[in-house]
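Dropping a structure here in structure tokens format, bear with me for questions.
Only one protein chain is missing; all other protein chains are in place.
== chain A ==
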Amino acid sequence: MSIAPVSQFFILSPRGDTIISKDYRGDAVAGTTDTFFRKVKFWESGDPPPCFTIDGVNYIYVRKNGLLFAVSTQWNVSPSMFLELLNRLAKVFKDYCGVLSEEAIRKNFILVYELLDETLDYGYPQGTSTETLRNHVRNEPILVDSVKSMRLPSALKTKTAPSSSIQKPVSGSGQKNGSQRNEIFVDILERLSVLFSQSGQVVNSSIDGCIQMKSYLSGNPELRLALNEDLVVGKANAGSSFGSVVLDDCNFHECAKLDEFESMRQLSFTPPDGEFVLLNYRMNAEFRCPFRLFPSIGDIDPYRMEVVVIVRADMPETAAGTNVVVRLPMPRNAVSVSSEVESRVPGQTAEYSANEHRVVWTIKKFQGSSELTLRAKVTLPNVVNAANRKEVGPVSMQFEIPMYNVSNLQVRYLKIAEFAKSYNPFRWVRYVTQSSSYVCRV
């Protein structure tokens, strides 16, 4: 029975306070938000799963910027559908409030209730696209200071945003014809999952990419976006096409029309308001890893060992990694750890966190074609043994590389379809490569 409604929607703060709570069907069991929060907070082992059931009530929730967005229902619903719905609602709130934070939602609670009234009726999802909602939403957003409230950036939020306009809400009809600039932001975002073996060999590597957009074009013209002509989708179809970009698979936003995708690698679409992901893609083929890691362990004396991590930026000099963080777990019984980085390259720090048993090495800017080294001396209470060595690692790395992508997927052009209005919008096309899970075993 996967056609079934939810009874409640609610947003809880990280401390468990109810910020928003809407009872759609009048059948909500009393105290559900408290029951829910207690369960999430005190989950028996590991992280709580996104769906669970207590006394016949099912809870489905997602966590966004520390906030909990949840629905409750007594029906056996489709969990995926409602998880998608929660993600979508969070996006709609972000589109309308500008940012997604506790403060923004509290300040705009009337707006949020208004949106909730339109997006679900009697527990069944209705329209959730930002532009159709616009006709029915009358409250103006109250802006909050975005810098403060962006304490916890979402995975897709990057520090390299070209302007603050990405955080401005899609406003009501008022501003539409005013001073608003005709601009569209296109991000080609690639998240890398790479696993290196001890010897630096790539064990597993994949790219999850997406083309994300945010449109502020007036009149919602139809757009055309063209990708590499030699793009191949599906390994089976790759055949002899050497040198071309081979995606394992991809999926599309509902607005995308695929008539010319197979022949010309061109998508036509009318961009919805607000942020949306036009295309998700996945690639498993070998690619040039932007960073390579070479860890090694040596003994200094019977009670001390030295762990050395060399990181090499295997990309052109023009590119650079930013916000690089390398985490190096140490044996749990380590007495002390002293770490050291090369002083010739500024903007690096390495600190040992005794609570987490790991060295955290941060590098502000990691230039392409360069190499950096971390040395950590570990003192143990016992004579160093194999088990201690086993506890070192795996080294994980976090980074973001602006204006660089590894898949070679490219936006050839983005233009307004001929028959639509002819004006020249500002196009901000960015390529960003991020780490998803970038790990090297020691």
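Please note the rule applied: a residue touches a chain if its C-beta (ideal position, glycine included) is under 8 Å from a C-beta of that chain, and two chains touch if they have at least 3 such contacts; residues count from 1.
In this section, contacts and distances are computed from a predicted model.
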item: Identity of the absent chain, which is to be given by its UniProt protein name, from "Orc1-like AAA ATPase domain-containing protein", "Coatomer protein complex, beta sub-unit", "Symplekin" or "RNA polymerase II subunit A C-terminal domain phosphatase SSU72"; value: "Coatomer protein complex, beta sub-unit"
item: Per the touch definition above, residue among A:193, A:270, A:362 or A:410 touching the missing chain; value: A:193
item: Touching the absent chain when the full complex is considered, from A:40, A:77 or A:363; value: A:77
item: Options A:41, A:136 or A:412, residue touching the unrepresented chain; value: A:136
item: Where the missing chain touches chain A, by residue; value: 1-5, 13, 17-18, 20-21, 26, 30-31, 45-53, 56, 58, 61-62, 74-87, 106-107, 109-110, 113-114, 117, 121-122, 124-129, 135-136, 138-139, 193, 195, 203-204, 206, 208-210, 234, 248-254, 258, 277, 280-282, 284, 329, 385, 387, 390-391, 394, 396, 436-437, 439, 441
